[in-house]
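For this depiction, one protein chain was excluded, whereas all remaining protein chains were kept in their positions.
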Amino acid sequence: MTVLAPITRLVGPALLILGAAVVLLPFFWMLSLSLKPADEIFAPGIHLLPSQIEWRNYLKAFEEVPLHRYLLNGVIVCGGILVFQILIAVPCAYALAQRRFWLNGAIFTLVLAGLLVPYHVTAIPVFLGLAELDLLNTYGALIIPFVASVFGIFLFRQFFATLPADLIDAARVDGLSEMAIVWRIAFPNAWPAATAFGIFSVVAHWNDLFWPLIAVSDPDLATPPRGILYFRDEEAGSDFGPLMAATTIITAPLVIAFLLAQRKFIQGVTMSGLKG
Amino acid sequence: MRRLWWKIVDTSGAAISLTVMIELKDVTRRFGTAVALDRISLTIEEGSFTSLLGPSGCGKSTTLRIIAGLDQPSEGDVVFAGRSVTGMTAAERNIAMVFQSYALYPHMTVRQNITLPLAMREMSRWERMVLLDRLLPSARRKSAALADKVHAVAAMLHIEALLDRKPNALSGGQKQRAAVARALVRDPVAFLLDEPLSNLDAALRVQMRSELTDLHRRTGRTFIYVTHDQSEAMSMSDRIAVIMQGRIVQVGRPPEIYEQPATREVAAFIGDHPINFLEVRAAAGPLPPPFDAFALDGAEAGRRIVVGLRPEGLRPAADGALIGRIERLEYLGSQAVATVALGGGYSVRAVLPTESGVAAVGEAVRLGFDAGRVHLFDAGSGERLAAGLVPLASGAVRPARRTTR
Partner (left out) sequence: MTRRLPPRVAAALTDTALVAPATLAMLVLIFLPVLIVAVLSFTDYQFGAETFRWIRFENYADLLTDRIGRRAVVNTLIYVGIVMPAATLLALLVALGLHGMARRTPGLAGVLRTSYFMPVAATIVAMATVWQMLLHPSIGLVNQSLVAVGLSAQPWLSDRGLVLYTLTVIGIWETVGYNMVLFLAGLAAIPAHLYDAAEVDGARDGWARFWTVTWPLLGPTTLFVLVITATRAFRVFETVATLTRGGPAFASDTLVYAMYREGFVYFKAGYSSAITMVFFACVLLLTLVQFRVLNRWVHYR
């Protein structure tokens, strides 16, 4: 037994490293293909690394589809959603946490109930409503359905509840209106909650395919995931190098954000666990 | 040189003026069915230092919040300088407040904390806007004036070096000063202080007490001070309003409160040492032991009364009226607190001097007191009685009692 001990002690780490390699394999393969010349991609046999770096795949990705347009759409949609979510959720969360309003109980019940509803459930009526308002195929169609973030209200409420009542009273004495207290006192002090929520929201909507697939058919409004599918299905079905370059570019923003701010990122993303 | 408003006041002493500044008229505050304040009436004179004193949960903070405009009375009226302010917000009433937790804005520097109330008061919405405040000439002029004021107030409280720090980087005492500076920087009708010293350690608390009374003298403003610490209230204020269970039970100068407590509860609450209460039944002649050396003047026989004896009012005396044995002794240096069993189930705590040696546990002592400084209360209602203790002529009764022991 004692002879084997060092070996068994190495088995665990070895397995962990092997597992990590398997997990990372798609990333590696994506990068590798995105840098391979086309003929090498289709060559038989296993070539893990490109024999020569083919940067042109990245240029081609931008040429074959309006990749910059997809990225811009992603930024507009994610940014728009986040801004409206915060504008709407924060004042409500403040009222729920720091004011005695007779409807607070009822509204908080709505928030908790709302946490149980996956957004897929509301897709059909929201689609009908947007069609009725003639908003399909607009940025509005991509943004409006998500502006009511019950999760945002919940999160900010929990955070605002920890603000001392004295702090709010001090601001009232100093002459701030309630709206001013929300944005000048409460919100700046909820910065950790705000960053976590921001990451949560942006990750969810940058990656979402379900709703963009439903709400827009105009390729000019495609978000990054939708754009990837356009690329794959229409333009250059088998131009794998540029396709992989495009997926790399679209995956890069969030992965880089994750690598730069791991703790915050993990916090933000795993918070979605609270959401049913 | 610009005139700062707190320099107007003469330095000879407290500015004594008898104008009524703040008045509470029959203020009642209910939370649901619970009555937090029950028809409170109080007048606070301009320039006075008034303490609202009471145990926690008595309603003193609610009273302060109603004065501040942070809470509204369910019934009754709040009057500032003859004008009703009921319904006005805190900002409209122009009061300044120092909070127990200091309530400094954590995301702002001390300078920004102090500037905020000034800016809210003196600058328009546009002038406060980011960027615009750099561009508008009026905003530039005003913010320069504000910066001067902030500096003056910081200098007064010796926190100039801390102006660019955030509250988290300050010690308790520094936070306290910054909070006071924020209250002081504008020209408020009154300063409201809500237990501002309770988060400080003992030494700092004593120091800040004198700084606050200093500040009161220098500014000549009305200070309203909420505390549960009777020694703070006694040492700092001109007047104390004792609040218990949502009612004001007594208002008076500190000596009045100490010497003439209106109720048994007030007597118990005031004083460094907890007062002794001994319940006896009034009799026509001499009172029952241990007060058999006294008769009661002014209360009918048979009534149950409570005799309040302050431990610091009891002293060892050869002809002392109370005879007993030391049961427990707490040595405190300049004095010692003795628990003395008097027989008949009675016992009292007495503060004994230590310079002529300390008595020992088990020793017999005789304690005397000044009959004029005894407090008598009705045992049922706890109200102060107009009655007094009268010493009987000689020790005729006492030898007899000694033989019984």
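What to note about this one:
Think of it as A and B in the order they're written, each chain with its own count starting at 1.
Note that contacts are C-beta pairs under 8 Å (C-beta built on N, C-alpha and C of every residue); 3 or more make two chains touch, one makes a residue touch a chain.
Treat the numbers as computed from the prediction; the structure is a model and nothing was measured.
Touched by the hidden chain within the whole complex are the displayed chains A, B. Only one of the listed residues, A:S51, A:T122 or A:T162, touches the absent chain: A:T122.
Within the complete assembly, B:G87 is the residue of B:G57, B:G87 or B:G380 that touches the hidden chain. The chain that is not drawn here is touched, among residues A:L72, A:A161 or A:V255, by A:V255.
Of the residues in subunit A, those that touch the hidden partner chain are 12-13, 15-17, 19-20, 23-27, 29-30, 33, 41-42, 44-46, 87-89, 91-92, 94-96, 99, 101, 103-104, 107, 110-111, 113-114, 116-118, 120-129, 131, 144-145, 147-148, 150, 153, 178-179, 182, 203, 206-207, 209-210, 213-214, 224-225, 228-229, 232, 240, 243-244, 247-248, 250-251, 254-255, 257-259, 262, 265-266, 269-270, 273, 276.
Listed here are the subunit B residues that touch the chain not shown: 72, 86-88.
The working rule: only the chains that are shown with their structure count from here on.
Within the complex formed with subunit B, the subunit A residues making contact are 164, 166-167, 169-176, 185, 188-189, 191. Those residues of subunit B that touch subunit A in the complex are listed here as 65, 68, 70, 89-91, 95-97, 99-107, 116-117, 120-121, 182, 194.
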